[in-house]
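Note that one protein chain of the assembly has been removed; the remaining protein chains are unaltered in position.
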Amino acid sequence: MRIKGTFLDEISHDIPHQNWGRKEWEKDFQFMKEAGIDTVILIRAGYGKWQTFHSNVLTREEGAYRPPVDLVNMFLELADQYNMDFYFGLYDSGKYWIKGDYQKEVDVNKKFIDEVWSKYGEKSAFKGWYICQEISRKTGRIIDLYADLAHHCKAISNELPVLISPYIDGIKNVSQYLTDTSKKSNAISLDQHEAEWNEIFDGIKNVVDVVAFQDGHVSFDDLESFLRINKSLADKHGLECWTNSESFDRDMPIKFMPIKWEKLLLKLKLASLAGIDNAITFEFSHFMSPQSAYLQAGHLYNRYMEYLEQLKSKNNGFHKVGYSI
Amino acid sequence: MRIKGTFLDEISHDIPHQNWGRKEWEKDFQFMKEAGIDTVILIRAGYGKWQTFHSNVLTREEGAYRPPVDLVNMFLELADQYNMDFYFGLYDSGKYWIKGDYQKEVDVNKKFIDEVWSKYGEKSAFKGWYICQEISRKTGRIIDLYADLAHHCKAISNELPVLISPYIDGIKNVSQYLTDTSKKSNAISLDQHEAEWNEIFDGIKNVVDVVAFQDGHVSFDDLESFLRINKSLADKHGLECWTNSESFDRDMPIKFMPIKWEKLLLKLKLASLAGIDNAITFEFSHFMSPQSAYLQAGHLYNRYMEYLEQLKSKNNGFHKVGYSI
Partner (left out) sequence: MRIKGTFLDEISHDIPHQNWGRKEWEKDFQFMKEAGIDTVILIRAGYGKWQTFHSNVLTREEGAYRPPVDLVNMFLELADQYNMDFYFGLYDSGKYWIKGDYQKEVDVNKKFIDEVWSKYGEKSAFKGWYICQEISRKTGRIIDLYADLAHHCKAISNELPVLISPYIDGIKNVSQYLTDTSKKSNAISLDQHEAEWNEIFDGIKNVVDVVAFQDGHVSFDDLESFLRINKSLADKHGLECWTNSESFDRDMPIKFMPIKWEKLLLKLKLASLAGIDNAITFEFSHFMSPQSAYLQAGHLYNRYMEYLEQLKSKNNGFHKVGYSI
């Protein structure tokens, strides 16, 4: 199991910004490439009033602030340069759909999608869409929101693939603004998770192509069971099932730092056991990059590269990897 | 708009210490100088039992611990060496005024001011005073405390200027010991802020020279309005109005990390729009320095230096700066 893709955490809303310029971003794409990453996914192109490029739609309709640079253009150029697929994450108002007005979230995004496609659709690296409204449960009109946005993305772009990356409402689904790392009750059961996502997948199966559940919200002991359900449901409804193997550690009082390699390795193994072939991660630049402000990330990169080397040189499955020291 | 000054965060009480020796501090003054900083402000010379130099007053009256080095002397020497103005931050007991005994806070500080002036008053870089008791509202006898301390500082030092740096009791005025980044209610209104500070300024206008409100406790949307009120009130009462543009990010679960450059740029722009000419920051060494333990800070420094370069080469206002990537 290899990590084939990573999110690009712009606009971040809970992880401190690294203040990189183009030089650092280019260097990071090189590090990604060396690690076998061929897909980059913009986590969101706008959040509230912050935007990754000067969007006329977001500026006019949402009063968005003028950004100092055009990150989307830069990411598209770098993806092209390093032969990667770029997935475009949509706009998250941070309010409309949160407060129940799903239609308003859809409406502003449709105009935004039109603008984005008109502005960047010709770029060769533009290979897909990512719906950035993160969900875990079948609440409100979330199926309609996903279906409407995905349909609009595909229709305008000659059927480019649409990716979603939900989370599981598990024991570690705790606000990042709390210091707890687990909640005492109300973690979702396997059955309830299966029932709700069966319904959601049924409602979006014709327009969403890939689902990559975040793998950090459940205990390590429960992870394999959830991964198996996710895979089985995706198969049933004809979606591709990847894993979003988080590279930060949800068990620590500091939110968030790079994960211990042993934990990431375990999660990748469990995904493989569940029959999943592709992994992406949230995310490379803070948590796995040799130039991350968190130096633990560079060491995680080294451990991961050693693992890739072992896979290659031994020409065997990763299940046999271990005990290298 | 350029950042002309920075606090020196000694004694810090909520930001982890960098454990620098003189070598690192000298290097940091060089970095500051290159970034155009000509003013350094000691955030406080003592806090509780911790002190920045061996003060007889604090040792005798407060039982202060013996410090391993004389930071005040070092800062004064470095400020002189790099041709900067040094502002001396007073003593914060962390208890007397907090518990309502303003007079005791004043009394110990008066003796302390006498000792400080006697010990360091001859130093060429000693150019002003900073009253370190941070406030946001007209509570208790805060006007008397400010007026008494400022008067004493000026009287003993042949009228050296006195600086204060209050905060706004805004939506982000949340304890650093909570992980929330905003409070749900009780953020102060513009009118109430104006009314209270009108009264405070009226009480201190003859002895306080400069006010630099912290700019991080209100939403970005409300900031310009607060800045305009601050400027207008300061003008009315004859105080200079600077902005204290915080270089750490108040929106993150980790407290505190360097701010995203885009946010700092926006805040500086808004201060300029409000008619403010001078900015200081809290603070350079943790959040903007290339040798900060937080590597995001070095990148922020690079972004800021590029911005200064753009201002210079284009010979135009910063409003036109942008889209450099």
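A and B are the chain letters, set down in written order, and residue numbers restart from 1 in every chain.
What we mean here is this: a contact is a pair of C-beta atoms (placed from the backbone, for glycine too) under 8 Å apart; a residue touches a chain by one contact, two chains touch by 3 or more.
Note that the structure is predicted; figures quoted are calculated from it, not measured.
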Among B:Ile156, B:Leu190, B:Ile254 or B:Leu308, the residue in touch with the chain that has been omitted: B:Ile254
Option from B:Ile15, B:Leu42, B:Ala79 or B:Ile188 whose C-beta touches the chain left out: B:Ile15
Which of B:Glu24, B:Glu134, B:Glu199 or B:Asp221 contacts the chain that the document leaves out: B:Glu24
Subunit B residues touching the omitted chain (full complex): 13-22, 24, 49-50, 54, 65-71, 73-74, 176-179, 254-256, 292-293, 295
Sites on subunit A contacted by the missing partner chain, in the whole complex: 179-181, 220-221, 249, 251-254, 257-262, 265-266, 294-296, 299-300, 302-303, 306, 321-325
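Heads up, the rule we're going with is that only the chains that are shown with their structure count from here on.
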Averaged-CA centre spacing for the pair subunit B and subunit A, given as whole angstrom: 39
